[in-house]
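A single protein chain has been omitted; all remaining protein chains appear in their positions.
So, chain A:
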């Protein structure tokens, strides 16, 4: 079990994830812990990047850096994570099924690399890595919960024929 309260900025996110890894080392396969770390990194980075809101004029319109509460617990079936923050509301579209950002050229096109997206992978990764992703907004806080299963979830058949 792990609980931390911290301001949303990339340096504190880094420190918290480092501590998380130390705390959970040995609790599950290192691959599972790595998936938790990656999913949380994406969630927390999003709060750092998009969660900042501006206070009312009477409060001098100061930017409000979200305060994050993170709770992670090992359960039988997986590692459960709860993230709450008092930043801007999460847009509902983030939780809709996410595909990969469009790759607009066939991979063998000479200039395919020039057309690659540089972002938009975050929610795709979160959805790939987690199960039971849920969200609600209460008062001024976002609540996001998910599980990273300990056993591999059954894989969807993949259309590609690579070995």
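By definition in this document, a contact is a pair of C-beta atoms (placed from the backbone, for glycine too) under 8 Å apart; a residue touches a chain by one contact, two chains touch by 3 or more; residues count from 1.
Rule of thumb we're sticking to: contacts and distances are computed from a predicted model.
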item: Name per UniProt, for the chain absent here [options: "Sarcosine oxidase subunit gamma", "Peptide/nickel transport system substrate-binding protein", "Dihydroorotate dehydrogenase electron transfer subunit" or "Anti-sigma factor antagonist"]; value: "Anti-sigma factor antagonist"
item: Per the touch definition above, residue among A:52, A:80 or A:125 touching the missing chain; value: A:125
item: Interface with the undisplayed chain - residues on chain A; value: 10-11, 13-14, 17, 31, 34-35, 37-38, 41-42, 45, 48-49, 100, 103, 107, 112-114, 116-119, 121-122, 124-125, 128-129
